[in-house]
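Omission of a single protein chain aside, the complex is shown with its protein chains in their original locations.
Up next is chain A:
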C-alpha cells in the first residue's frame, strides 16, 4: 500500500473556512475515485470502476492511497514536549481541584512557568537539531522554531497580564522584562562596549543605536554608562542628559507615595526636561536631543526610531515607561495602538495576537492562536490555564458564558488527535478524561477500536480504562481477546479472557468450544485452568458444566471411582449438558458400570436409563444397546445388594 503525505497548498490565505486543495502525485486516478474514512484523521482513496464487467487495463488504477494529516506534534523532538507538558497539565488539573477550596494563584504561576520552561527546552532541542540538519528538514525545523518562539513570547505576556500576581497591578517592570527577554536588541554591543570600557566608543558604528536602544528598553543605567564612554562625555550637554536620566522618578508600589504624588513629581521632571530641550542647549548634539525627546515620551521621536526595529514590541516597553509608567494591566491597549500605529507595515500574525492580548480581548487571542500550526497544543494549554485562573470569560452572541465549553472543546480536540498515535494514546486519554462526561465517552469509542497486538497491550489498555472507570472498555477488550483465541481454537486463552471480562456469553461460547474440542479429539483442553478457577466458573451454566466435567476426569484419573460416579450422575441429572455432549456423557458411564466394584446405585442406574431412553437419538443403535446391557447388568448386581437393605429398612 502506498502511503503518501502532501504539503499544504502554499497559497495559504487568511480565510479559515476555505477548503484546502491537494494535488495527487502522478495523476494516479483518471476518473471514478472512491473514498473511505479510517481511524482518526485518515482516509483512503481508491479507484472505483463504474463499469462492472470491464477488466482493468490501466494498471495505474490499481492503487490505494492512504492519506493522513501530517501532524507536527508526532515528530520525535516535539513528542518530548507533548509528554512533558502532559505531566504539567495533569498537575494543573490537580491544583485546580485544590483551588476550589483555597486560593492557589501561586501554584498556577509556578505551573505556567513550568510550561514556559518546557517550551524553552523544546526550542533548544529544535535549535540543536536545526544546526545539524540540512535541506528541507532544516527548513522544517526552522519553521517550527519560529512557531515556538511566538508561542513562548505570547505565553510570557499572558502570564504577566493574567496569571502572575503583580503588586498593585503596575505592569511596567514586567513588561520591560518581557521586551528585554524576547526582543534582545543591541544587548551584545552594549556589553561589548562596556566590557572594553574605552573612551571614544562613539567610533563603533552601532554606538548611538545601542544607547538609544538601551533607553528604549528602560535600561537607563546602562545608557548612562555608555554615554560616559563618549569622548565628549564630560561636556555640558552630556552632563545635562545624564542628569535628566538620573533624576527620572521611578514609580514603585512600595515607594510609599501615591500615584497622584508621583504624577506631580513626574510632570515636574518632564517640564524640566522640556525646558532643557527648548533652551536649545543640545542643538549641537542631535542624538542627545533625540534621547531627551524619547524620555519625554515624544511621539514623533519614537516614530523616528521605529524603523530601526523589526517590530513595534521593541519600543512598547519604552513607550509605556516614558508616557505612563503607572499603567495597570488593563490599560495597555492605548499604548499598543500607539506603538503599532507608528509604522504602517504589513501586520504579522504575532502582531495581531499581542495587540489582542494588550487590549484584553482574550477571545480574539484564543481565536488567533488557534491559527498557529502547532496542532492545537498552545491553544489547548493556554486556554486551560487561563480558565483555571478564572481570567477567561467568553460570551457567545446570546451573552451566555461559553468559557468552559470552549476549554472542553479544545481539550477534546487535542486529546482525540493524540489518541490517533500508536504510542501517545495514553497521553491523549488523560486529556479526554479531564473533561467528563463527553471526554470519557469519546475515549470509550476510541479505545474500543484500538488495535491490540499483544496481551501486554491489552492489559495496559484495561489498566488505563480501570483508572478512569471505563469498565465497559475493559470488558470489551477482554471479549475481543477471547474471540480472537476462540477463532484460533485456543480454548485456554479464550476461557481465561472470558472469565477476566466476567462475560457470561463469552465464557459460555468458550466453554462450548472446549467441550466440542473434547468430543472431537478426546483431549480436554485447559485442564490446569479449569481445576484452579474459582468463583468465575459460575459465570455461565456451560462453563460450570465444563468445570465439573473436568473435575470428573480428575477423579477418574486418580481412581476415585465412587466420587467420579456421583459427579457424573449429578451432571447427567442436572440436565445442563449441551445437546451434542450427551453421547460422551452417557458413554462415560460405561467403564464405571463395568468396574469390578459397583459404583452406581440402583437409583443412579435408573436415572441413567431414563436419560438414555429420553435421548436415544443422541446415540446410535449399537452403542445404545451396549449401554443398555451394561445398565441392566449393573442394575442386577446393585438391586440384589441393595434389595436386602431397602427391604429391611422398609420393615
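As a working rule, a contact is a pair of C-beta atoms (placed from the backbone, for glycine too) under 8 Å apart; a residue touches a chain by one contact, two chains touch by 3 or more; residues count from 1.
The working rule: contacts and distances are computed from a predicted model.
Participant: What name does the UniProt record list for the absent chain among "Nucleoporin Nup43", "Protein farnesyltransferase subunit beta", "Rpf1p" or "PRELI/MSF1 domain-containing protein"?
Facilitator: Hidden chain identified via UniProt as "Nucleoporin Nup43".
Participant: Decide which residue listed in A:141, A:222, A:486 or A:499 touches the omitted chain of the complex.
Facilitator: Counting the whole complex, the residue in contact with the absent chain is A:499.
Participant: Out of A:45, A:536 or A:587, which touches the unshown chain?
Facilitator: The one listed residue touching the chain not shown is A:536.
Participant: Just name the one of A:42, A:63, A:79 or A:138 that touches the chain not displayed here.
Facilitator: Only one of A:42, A:63, A:79 or A:138 touches the chain omitted from view, namely A:79.
Participant: Of the residues A:469, A:528 or A:594, I need the one that contacts the missing chain.
Facilitator: The one listed residue touching the chain not shown is A:528.
Participant: Touching residues of chain A against the unshown chain: what are they?
Facilitator: The list for chain A reads 76-77, 79-80, 83-84, 86-87, 90, 422-423, 426-427, 430, 453-457, 459-460, 463, 466-467, 488, 490-493, 495-496, 499-500, 525-529, 532-534, 536.
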